[in-house]
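What you see is the complex with one protein chain gone and the rest in place.
The block that comes next holds chain A.
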Amino acid sequence: MTDVLPEMPMFPMARATGCPFDPSPELSRRLGQAPVSRVRLWDGSTPWLVTRYADVRALLADPRVSVDVAQPGFPHTNAVSKARDAHMKTLMQMDAPEHIAQRRILTSDFMIRRMEALRPRIQRIVDDLIDEMLAGPNPVDLVEAFALPVPSLVICELLGAPYTARDLFQRVSRTLVMDEPDPEQAMAASEELNAYLEELVDKKNAEPGDDVFSRLAVEQYRTGAMTRREIATAGQLLLVAGHDTTATMIALGTTALLAHPDQLSAVRDGGDPALVANAAEELLRYLSITHTEARRVAREDLEIGGRLIRRGDGIIVVKSIANRDPSAFPDPDTLDVHRRARHHVAFGFGAHQCLGQSLARVELQVVYGTLYRRIPTLALAVPLEQLTFKENAVFYGVRELPVTW
């Protein structure tokens, strides 16, 4: 199969001009021509790229692959993430059995019942931000005015931090996920956030409330099970994983719907919460914003898609292409908010599937179900072709989204 693509191309691969919602055409071609094949990375390493839906699911659930970033063959995204991984170990870098024990400390805080209980507060945050937007300048950048503040305020609610922390959360998260992060700036931002979160643990320990940090302070810190630093690190993971991701899905999702007016009107005019929920799943699938993909290293020799992957080989599991695999999603390049898409792998698969997915779902359902209904004349203030996209950022999104109404 390698005969088809004799050269080992660089990863990531550029998207096509004028197709901001589609993965790179070169990457898409590999699905049919070389579904399991090697690529070259920024540091010269040559990990495997795995693209088929069935292979992606199988690998992500396979105990023979590891998320241990300290393994020599691990395919790092860039120098900054490599440096950060070396000094901060979160759930995302732990294998079984350590991983499941650590994850279970946090799973109850993200279970469906708890996230549903947050829905009214998220609805109020979204309604208040829309009120502010409607009272402010028109046109406005939807990213600044709405997409970023929603997850910042929701994370304040969740962690039990005052709303004044919103600026810090927004600034730090932006530094950590920007296009070409500066390693020193990223470290400094990470330290600043850690210091804030460690102080928050002390405050919650003294005066517990009904939030994640209070529970961690009382159940873990007080009992000596976790240190302040460990709780701060968990908080940092929640922020980095839950902030720009949601903001990006709000802004890029809105861009995609504005570019597909029939889909937008189905979401806006249907008055059907089940359809809005379905649209959120379809947008997660269609946009697959985590375009640095899932990274793993083989712990043992294993065979996937007819290829032998050796122990120590790096593996990039390409969720964005799996989400466009016609064997799992008929007519995959069409945005169709009516399709069944719940089996997408936008949140990953296996034991590391997104911890905050139930929170993300509620946030996106509230946003998609409210924004277009409350501002039915919402439209791009510039032609679609003038928008610029974050090609090299950790999460693929739109830089600014000027809208009018």
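Quick note on the criterion: contacts are C-beta pairs under 8 Å (C-beta built on N, C-alpha and C of every residue); 3 or more make two chains touch, one makes a residue touch a chain; residues count from 1.
In this text, contacts and distances are computed from a predicted model.
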{"item": "Name of the absent chain as recorded in UniProt (options \"Imidazole glycerol phosphate synthase subunit HisF\", \"3'-5' exonuclease\", \"Ethanolamine ammonia-lyase small subunit\" or \"Ferredoxin\")", "value": "\"Ferredoxin\""}
{"item": "Which of A:119, A:311 or A:343 contacts the chain that the document leaves out", "value": "A:343"}
{"item": "Touching residues (missing chain, whole complex) on chain A", "value": "60-61, 100, 103-104, 107-108, 110-113, 342-343, 347-351, 353-354, 357-358, 361"}
